[in-house]
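One protein chain is absent from this view; the other protein chains keep their places.
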């Protein structure tokens, strides 16, 4: 694809040599001539000025004469778009592999691609252009929306609903029982049956080995546009809003509400029934206590999670503590000296 | 099922209209007429008094005339029991799917249900009424006790023993090698062969993507009635007692002993050879140091884990630290003033 063709498909203008054939894409620091790269932040401007690669950058960028630049106010998003054009996904092969075991009462759209050794239960509906990778198991009464893709070895329990354009990576488990028990007088735990389900919106990506449990009663909800990294645990009855992003290894206990546009770092732990309001940001590794409310737009950090400013103050004070204790000892000495030389009143 | 029938099966008495047909179950705040709900805590009594649903609650509960109440001293446990009756699990279909690959030297009880694409190795014994979900792999010389259920995509390594009534969720891995190496003079790590095994008692539930490693030598033991949430890691040679509950994403290093009735929160990390005594409680996210002993019944929190009271005191003091430093500066000023106006002795 030439620069001119690419710019056209991106709906962007360019300056320089539109005939350059783009062979590949690379980060700014390793992109050579003929490759596509982008200016992710003004702080890399010096590096960009020296690059021989085709650059996606804002129009305000002062192009050296020899350089070819595609103009975008959001170079990272434009580069992402370009990558999708340069590396188109493998085309779907509408077919059902002969080793797949499909219940006669499953509804599989004829455009779908069902891989080897897939198992699909009764009353499950697979929509148009869905791809199910090898060795996936999809139980009964599941619904998977158009254009969704499940990689290999995904497990979907009964009655789960997944929207359109989902991407679900290997090892993910959707709809396993929530963790609920009632203790009996003898000390044994009796299972609290988990009879609810899971509903996942459109345009959701679910990372490798992430699990989303079904509700005890009712529904665990994942909103449109949510992006989940690897090895995340979402317990029963959580309700995650739209366009929420959660990084790897984070765990949500039961009944948590996360409102739209929240951003949750990696390795975060959130206690039962906490509420993360719209646009809040939870720093990586923080711990949010049970029933805690993190206010809209707030940025919290640490365990127990507290406003970033407060967390930083405490850290600073903490690092000065040995000095503080030294100061105290000095004060006591000065006090003693004073006490000695002060006449009794 | 009518209220009268349900109460009879639960062995409980009721007041009100025994002829009501129970259609469904729901939490107290969303249960409408004809549904079953329960009073989980006295603090929801006001809500309960207004409910039109069939209620499970203690007999001391002052029933409004229009309400139907099934009496139980432990409403949560009774509700769990009721759910199991209202939503009976799918009946077992005793059969071996034609795509399952069973070693001729495996012993499969004729009442068992073996799903599609299951692989079972030699000398493995599957007891009566066991269900093995699709795409599970069970290696050689494994024993799985009566009424146990493995969901899809579970992996069981050789020589693992699993008791009766187990529930094992998708993605779980039982019996993988423990993590043991000996460093060689050149710097390379030589694998310490993991030749032990895993023994799991009766009535154990194991969450999605949880893994329990085999012992290096000897046995990793999971006691009767243990309940493990999702994404838990239990390393080689741990010994977990009876009725221990562990929440999601917790990790146990090698050789840890957890005694009966301990309760371990989510995202807890426990160092090698620690000992968690009977009935101890580890707060979510806490970190227990190597070889540490948490005493019977103790409640610990934080990292390094310490008694809850101590943890809360430190938190309180920590939050007052900026104020403490301000106080110090003031003291120094007062000292200086005094030093100036005190005559030399």
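Letters A and B mark the chains as written, and numbering starts fresh at 1 in each.
By our rule, a contact is a pair of C-beta atoms (placed from the backbone, for glycine too) under 8 Å apart; a residue touches a chain by one contact, two chains touch by 3 or more.
What you are looking at is a predicted structure, and each value in this text was computed from that prediction instead of being measured.
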Residue in contact with the excluded chain [from A:42, A:116 or A:297]: A:116
Listed residues A:121, A:171 or A:196, member touching the removed chain: A:171
Per the touch definition above, residue among A:203, A:272 or A:298 touching the missing chain: A:203
Given A:128, A:248 or A:293, the one touching the chain that is not displayed: A:248
Which of A:19, A:45, A:59 or A:315 contacts the chain that the document leaves out: A:315
Residues belonging to subunit B that touch the chain removed from view: 99, 101, 117, 119, 135, 137, 139, 153, 155, 157, 171, 173, 176-177, 179-185, 187-193, 195, 209, 211, 213, 217-218, 231, 233, 235, 249, 251, 253, 269, 271, 287, 303-304, 313-314, 317-318, 320-321, 324, 327-328, 331, 334-335, 338, 340-342
Touch list for subunit A against the chain that is not drawn: 25-27, 30, 74, 76-77, 79-81, 83-84, 86-87, 97, 99, 115-117, 133-135, 151-153, 167, 169-171, 203, 205, 207-209, 225, 227, 229-231, 242-243, 245, 247-249, 261, 266-267, 284-285, 315, 318-319, 321-322, 324-325, 328, 331-332, 335, 338-339, 342-345
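Keep in mind that, in the parts below, only the chains that are shown with their structure count from here on.
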Fitting subunit A to subunit B on CA atoms, where both chains share a sequence, rotation angle to nearest 5 degrees: 120
